[in-house]
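Quick one: this structure, given as structure tokens, is what I'll be asking you about.
The complex appears here without one of its protein chains, the remainder shown in place.
Think of it as A, B and C in the order they're written, each chain with its own count starting at 1.
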Amino acid sequence: MRRSRADDLLGTYVPGTSILHRSPLWLKTVVLLGACVAIMAVRAWPVSLAAFALSAVVSAACGLGLRRWVRSLRPLLLLVGVLILYHLVANGPARAADVVLSLLAVVAITRLLITTTPLPRLIDGLVTLCAPLRRLGVDPERVGLAVSLMIRSVPWLFGVLSGLRDAAAARTVRPSPVQLVTPAVIATVDYAHRTGEALAARGLE
Amino acid sequence: MTAPARDTRTVTSFDLANIAVFAALTCVLALAPAIPVGALGVPITLQTLGVYLTGMILGSRRGFAALALYVIVGLLGVPVFAGFVGGPAVLGGPSVGYLLSFPFAAALVGALAHRSVRAERVRRRAGSTSAAPERRGGLVITLFGAALAGLVLSHVMGIVGMMLTAGLSLRAALLTDLAFVPGDLVKALVAALIAVAVHRAFPRMAGAVL
Amino acid sequence: MQPALRPGSPEPLYCADVTVTAEGPAGPVTVLDRVTCEFTAPRTAVVGLNGSGKSTLLRLFNGLVTPTSGVVLTGSVDPVAFPREARSLVGFVFTDPASQILMPTPLEDIELSLRRRVPDRVQRSEQALSWLRRMGLEHRAHHSVFDLSGGERQLVALAAVLAVEPRVLILDEPTTLLDLRNRLKLRELLDGLPQQQLVSTHDLDLAESAEHVVVVHEARILDQGPPELVLPRYRAWCAHGFPGETA
Partner (left out) sequence: MQPALRPGSPEPLYCADVTVTAEGPAGPVTVLDRVTCEFTAPRTAVVGLNGSGKSTLLRLFNGLVTPTSGVVLTGSVDPVAFPREARSLVGFVFTDPASQILMPTPLEDIELSLRRRVPDRVQRSEQALSWLRRMGLEHRAHHSVFDLSGGERQLVALAAVLAVEPRVLILDEPTTLLDLRNRLKLRELLDGLPQQQLVSTHDLDLAESAEHVVVVHEARILDQGPPELVLPRYRAWCAHGFPGETA
């Protein structure tokens, strides 16, 4: 039941009124994802560098702030280090720069999409996108519902894990990791059961 | 009894909730610190623990759906892949083979695991004298075997993925992949131990008792 | 805009000779044992020990539990054959609101309830907001449900159920997780609702407010009647042993 900072990763939407916030979802998606595909296809480091720098500019211009832009890339630090080392040795600096810069640019650009679109809109977009699946017998509305359920379950799961850690600490016992994780998974299945019942009770069969 | 009756054609609300919650479980496991290893920086993660657990507990159909949901949400840009990454960029990255293998591995593990859970139960019904045969280790071993099948599938797809996206030779890709094997074996065993306890607590997860 | 509530003529909740058995670790367990009852009072409270079968009894009426034998009627609907119809007649509030709220924010959750009846997105949003206003939770509309307090969460769950405008409200221990103030607030809110209510609870103050009280004990109905007669007996049984027990 408790929030930690890790839960926020799914609610990354930042309210605002910039052009990115206001433009229709389909347009935004086509432009941003098109840029990603282009970067991956061209594979030249100056292009990647330009795109990367542009993502910073757009981020600042849309009121998202440079600090948030940097923070979204920090988890990649370790990976970037490994990639630079390997490609410097194996393939030379140009290739290293291209690999790293295109990775960073693409991550930064996709992040622009989810920080400027509220989650419900994003899910509506996914539902529209899934319309062709109707022919395969998949109901797009159900896909949207599943995504919402998944996102609302993540903070709950973090809470369960930290609760069990506390319980073990409070008893000053050291159960093996398996002993500790088993109750968490069982609680998870129980939670899924209750969620299923709530869905049924609310007529969302 | 409390679970709404299962219909094999459609996704019931009970199935939907399980799919969503296990996709979320895989997210949470993926967000535990990942350790990049090898030349390409594909990390050691707990995602495969999520894949094996989901398969063993939900079975093939729901297991596939749960992991497909996870991969789709990640591809859409929500940062749920290893190291808080998200977006279609991973399709061109070295871990693409592993990621795309997840739904299929879960389905494979699920098919094998649920079959052995049901067989175990039939054996018990048929007059086994032991009070709780599921505790005696037999099921742990068969579930571990099911996870091994999933392990092989995801590693094969992972190797192919590294060869295609990073241009590695088969040899180099195999060597890179080898670094993940010990960890994944441990995760498979852990998943089997946990899944046995779960099936003990929720006997209906593997479908009607025959 | 104030959402309209249909004032309800009573919808009798009825079951005849209902037995429910479940698969236990050592063979089948009888959870309800040949129960016959009819609830028509504006508020009926179900009390009983842990594991006596209260939640199972409540779940019969919206088809979440299927009886092994016997007949159940929700209004004039058979919830076994027509669970969808029964569920649209009955709103069910669970003990733990965390597993009942299905969407990441309160507003989205109430919108989910309205989806079928209000196709227009803007209208739907407005109606959902007006429900939150009724609960005094307008300022929380866009917060994550995990940032709400226990009481606020229970109110959101109730609003989401009321938004479908059910004829009957079934609540399974709705006050267990709440502090005294939230308990009083929820009671006040329930008192103001036109719907017929069936409430299971360990909170005997809440049971006191019902017109009819039912005691479930070991899978059967042990006693029923007006609260001023039944509750003192129940208190005595809890303290000194139930009939037929060697306390």
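Criterion: contacts are C-beta pairs under 8 Å (C-beta built on N, C-alpha and C of every residue); 3 or more make two chains touch, one makes a residue touch a chain.
Given the structure is predicted, the values throughout are model-derived calculations rather than measurements.
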Could you tell which one of C:Pro10, C:Pro28 or C:Gly51 touches the chain left off the display?
C:Gly51
For the chain that's not shown, point to the residue among A:Val14, A:Val31, A:Val80 or A:Ile186 touching it.
A:Ile186
Pick out the residues on chain A that sit against the missing chain.
3-5, 8, 160, 163-164, 166-173, 175, 179-180, 182-183, 186-187, 190
Hidden partner sits against chain B at residues 197, 200-201
Residues on chain C that touch the omitted chain in the whole complex?
24-25, 48-52, 143-144, 147, 149-151, 176-184, 202, 204, 234-235, 237-239
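By definition in this document, only the chains that are shown with their structure count from here on.
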Sequence positions of chain C contacting 2 or more other chains:
64, 83
Going through chain A residue by residue, note those that touch at least 2 other chains and give them in order.
145, 149, 151, 156, 191, 195, 197, 199-200, 204-205
